[in-house]
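Before anything else, here's the structure in question.
For this view, one protein chain was removed and the others were kept in their places.
Chain lettering (A, B, C and D) follows the sequence in which the chains are written, and residue indices restart at 1 in each chain.
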Amino acid sequence: MSVLRIENLTRRFGGLVALSGVNLELRENEILGLIGPNGAGKTTLVNVISGIYLPNSGRIIFDGKDVTESPAHIRCRLGIGRTFQIIQPNQNLNVLENVMVGSLFGQGAGLKEARRKAQEICQFLGLSRIERDITRLTVLEIKKMEMAHALATQPKVLLLDEIMTGLNIDEAREVIELVRKIRDQGMTICVIEHMMRIIKELTDRVLVLDRGEVIAEGLYEEVSNDPRVISAYLGEEE
Amino acid sequence: MLVVKGVDIYYGKLQVLWDLSLQVGKESVGLFGPNGAGKTTLVNAIVGLVKPANGEITFGGRSLLPLETHRIIREGVAVVPQERELFPFMSVLGNLKSGAAYIPGARDKIDERMRFIFDIFPVLKERLGQLAVTLSGGEQRMLAIARSLMAGPKLLILDEPSSGLQPSLVSDLFRRMREIREKEGVSILIAEQNVRQCLRAIDRGYVIENGRVVIEDSAEGLAHSDHVRRSYLGL
Amino acid sequence: MRNWRYIVYIVVISLAISFPFYAGVHPIHVATTILSLLALALSWDILLRGGQLSLGVSAFFGIGSYTTVLTHLNWEVSPLLSIVLGGLAAGVVALVIGLAVLRLRGLYFAIVTLALTFIFIVIVRNLTDLTGGAIGKLIPSVIFGGDPAMIYWLTLAIAVATIITSEIFQKTRIHFALTSIRNNEIAAKSSGIDIFKYLLFAFVVTAVIQGVVGGVHAQRFAFVSPEESFSLTFTILPLAMCLLGGSFSTLGSVIGAGGLGVLAEYLRLMMPRGHLAIYGLVMVMAILLMPKGIVGTIREQLVRRKTASS
Amino acid sequence: MLAKLRQRDYQILIAFIIVAAILAFWRPHVLISGLQRGSLYVLIALPVGIIYGILGILNLAHGEFMMLGAFFAFSLVTLTGIDPLIAMLPAFPAMFVVGIVTYRLTIKHVVRAPLNQFLLTFGLAVMLTEMANLIWTTRPRIVWVPYAASSATIGPITFGTFEFVYVAAAAIVLVGMFLFLTRTRAGLAAMAVGQNPRGAKLVGIDVERTYMMIFSACLAVLGPIGALFLIRHAIFPGVGGPFSLRAVSIVAMAGFGNLPGILVWGIGLGLAEAFVRSFRGWGGWADIIFFGMIILVVFYRSYQRRVR
Partner (left out) sequence: MKKGILLIAVALLLASSLVAVGCPRPVLEEPPVEPIRLGAVNPLGDITGRQSAQGMKLAVAEINAAGGILGRPLELIVMDDEFSPAVGAAAIEKLATVHEVDIFIGGMASGVHLAQIPILAKHGRVTVWIGAASHLVEAAIAALPDHDWYFHLHPWDYQQVEGTVEGWAAIVEKFPQIRLDRMFVAYEEGAFGAAGFAISRALFADVTIEGESFTSAVFGGGDFRAVLRHAKEFNPDAFVWVGFDPDALGMMVQAKEIGFAPPVFLGTPPGWPVGFGEIPLSEAVWLYGMWSPELKGVSPEAAHFWWAFIEKFGEEPATYFAPLGYVNVKFVAAGIERAGTLERGPLIEALREVRFEDTAVGWPLTIAPSRLIRHQGFTRQMILQWQGGRQEVIWPFEVATAEPIFPFPRWEDR
């Protein structure tokens, strides 16, 4: 059963083809790893799925509905949640309020309800000191807050864009555990990473992008032995 | 050459470097540590973007603390920051020239330096007229290193040179650093998370954690250190 | 401790309401002007909270003024109703042009809203039959027969309504929407915020306020002319008041308007000629010494003290 | 980007030449006065564009500084009896000093703080105007030189020739700035600072000093421009205000940071205004052309950006 299906998606920026004919299927309650070298189009794909960019051609079917032309905020409300690679938390709000924004607008909750939900989610992710000023957070806390914010929109599908970058091994482990925990709540997750190790540990299935095209798909073990992937990812053998 | 001695640095109330000391002679030195350990802060302190509360930083016997950043650079310290800090709408040539144009000793030797750089990074020669913003991530990193080499520095500091690069490029990059060290005789300080790859390029290294030096050892020693393995190599 | 706050509110409000009973007529006049500038400053700030810097306050002010005067003259609408109509007209115009200009950002938005002001001036000046052209139009009688206390209360009501609007904007979901938009639009979109809807809403609401203030101004002085009604003063003065007091807060504009208004009055008294130079100097100094405005600076100090003690 | 001609600019240039050719036959005086007036706009807008491109400051007091330059030239002319054209020479260093002082006291503290510079430069504008008012009063001042009203006749049309000085000056300033930015070390530094101040520090550029020099140089240019302005216009404290507004509008229209764009749109607006005015009875609508064009161009730009 697929929650999100992408058919033949193409997106160009001027002359540059960032995505060309990408097909992708997210199955219910799985963790999909989306990997690829720098400039492969991973973040562009996330942006097209979440509606920041409209595709030049192709279709995006979410939950049985065609959302190809829907604006970003509508997709969020339908249930596509995401995090950002470069997190720019709202400096004028504290941690809890930042998370509240998600439930306020993602699910249209009232202020009180949003606050309660945000508290719940923060607790779920182990985010304490929620009245804190944003500027004094650690990297891990910021990452958690970003995830909490996305979760607060109550998504069916969660797109995590390089959520591990900048974390040390122990912290990354903690986040990996959290992602698993989130999945156990019944969510479908797509993890974008370029660190193979994390993908290996975390995901059920892997999709490899290179120069805007899907070059491999399958279990980590299969994909990681695919010669196309190896040469794309690790460079041509010298 | 570069001596950092007992440096404390605060961001507001928060202390990020604690009594930190290290030295770089005529050698390549690695500076390792997880994210948030204080590597970038130390680099910024050396080039004068952050001022320490206590301690001393000297270069060739001269204190760098009273100098502004551009003065420090003119003293012969070149830095390749993590964000590269290129001039996006300037051509590759313009970027390279800017590396030498404001350094008293280097501005007359632009052609000579340029030849040296094309030797190490031949790809830049092909891209000479292109705007920096149109280069790929790896090419931009090379340009940033090349630009700092244009100054003919005595000390080259690289901050996280591998970040954002695909693995195949990273090993290539460190190979070139070795080459630069040998050809130029320049001292190098590399702040890096990626210990394993970097060890090839350095003679000696420091590991810092939470703003303190915890290990100082040769490259060989670091490669076999259990502590390093445990916390960074993920083994 | 919470109640203590409400006591302050009540005292301030009752002092403001009873102002005409203990103050002379001149202070009432000055206060009326300050209050209307306060409403403009606050309305400007409300839009700024969504990251949009408008230089078109004068445009909506002028539209409000003209609508008020023209409906009052041509259809004999009662003065109060005509002021309401002025606000509505400004709102409608904001709705229409907002659909287009709110696609712009930053300085482009600022420049276009400023350019629109001038376009309105040219149109009003050239549609002589309707607007009286460059000479303008006159109303035969002033609202409330020119009773300064009544005009003061009317203006006070508008200012208080603006303050309440501003507080509503600060305390409800709109606050979260606008701050998020100001912070990062892409992230805001992905949180489910309909950026355009919220910006348009803020734009229209603030335009209505500006239109109403313009309407009262026209009724208070009983005439409109392109130079007076669309004067850039009504953009720049509120802007300065808001920034000096501290942007992104209700209190900031209130303090800024009060402070700058009283200062202007005081300077005028001290040196009949040349006080405007000092006025400019004060603006420059304030920006250099208190870049976050009075409220912002005080708040920063408080935070610093709090973190120092903890 | 900065001072770089792109293909689209060439297309605009060709369109321009075609329009000019049509005007030359149909309404030659529109071409002449539009060109002259447009060049004045370009002259005043160019430094605004440079300051914005490099310091990130939109100087709302620009016209007021030109007023100051013009009053300086005026004082020199009336005190010493020299020709205003000669007064251009000392006006340059004088305004340079004004630039340095202004930068050190004020601008330095608001570089790249968008909201505050708005208010700061506006406060400066008020201050300059009112101080000039205290010193010289609001009475307009004029100087008279016979060549200000010189004219030429070609075929059926007679036209003023002095304002071609504006055209020449605009060309000189533009070419000079272009050469400065691309050929000199200081110019390269300015470009570097404009694109990435932090990066500029890291290659050994004294960013503070570059900011100061660029700001002061842009004000210094206003000295001679003020002197040229003085020859044809009466000056008074409020004379600069409208030009601040126009300059900022033109810079916005050109796209922030695009110097050739300032040339194109400055002259384009001059021509458009002259064109509307050339129809008897429609002069009152000329301003709508100016501001209407600004709105259209800004919309076109933002539309383009979105498509890309």
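The rule we apply is simple: contacts are C-beta pairs under 8 Å (C-beta built on N, C-alpha and C of every residue); 3 or more make two chains touch, one makes a residue touch a chain.
Note that this is a predicted model, so its numbers are computed, not measured.
Student: Using the touch definition from the header, name the shown chains in contact with the chain that isn't displayed.
Tutor: When the entire complex is considered, the left-out chain reaches C, D.
Student: Given that one chain is not shown, which residue among D:97, D:149, D:175 or D:296 touches it?
Tutor: D:149
Student: Where does chain D touch the missing chain, residue by residue?
Tutor: Looking at chain D, the ones touching the missing chain are residues 29, 33, 37, 104-105, 108-109, 127, 130-131, 133-135, 137-142, 144, 148-151, 158-160, 232-236, 238-239, 241-243, 245-246, 273-274, 277-278, 280-281, 283-284, 286-287.
Student: Touching the missing chain, which residues of chain C?
Tutor: So the residues of chain C touching the unseen chain are 24-26, 28-30, 33, 125, 133-136, 138, 140-142, 146, 148, 217, 220-223, 225-228, 233, 268, 271-278, 281, 285, 288-289.
What we mean here is this: only the chains that are shown with their structure count from here on.
Student: CA centre of chain B versus CA centre of chain C: separation in Å?
Tutor: Computed value for the inter-centroid distance: 52 Å.
Student: Taking the mean of the C-alpha atoms as each chain's centre, how many Å separate chain A from chain D?
Tutor: Distance between chain centres: 49 Å.
Student: Please work out the Cα centroid separation of chain A and chain C, and write it as a whole number of Å.
Tutor: So the centroids are 42 Å from each other.
Student: Hunt down the residues of chain A that sit against at least two other chains at once, touch-wise.
Tutor: Where chain A is concerned, no single residue meets two or more other chains.
Student: What residues on chain C touch chain A, complex-wise?
Tutor: Chain C reaches chain A through residues 172-173, 176-177, 179-180, 182-184, 186-195, 248.
Student: Name, in rising order, each residue of chain B that touches chain D in their complex.
Tutor: 47, 49, 68-70, 73-74, 79, 81, 84-90, 94, 97-99, 101-103, 107, 147-148, 151
Student: Considering only the defined contacts, which chain D positions touch chain B in the complex?
Tutor: Spelled out, the residues of chain D in touch with chain B are 1-2, 4, 185, 188-189, 191-192, 195-196, 198-207.
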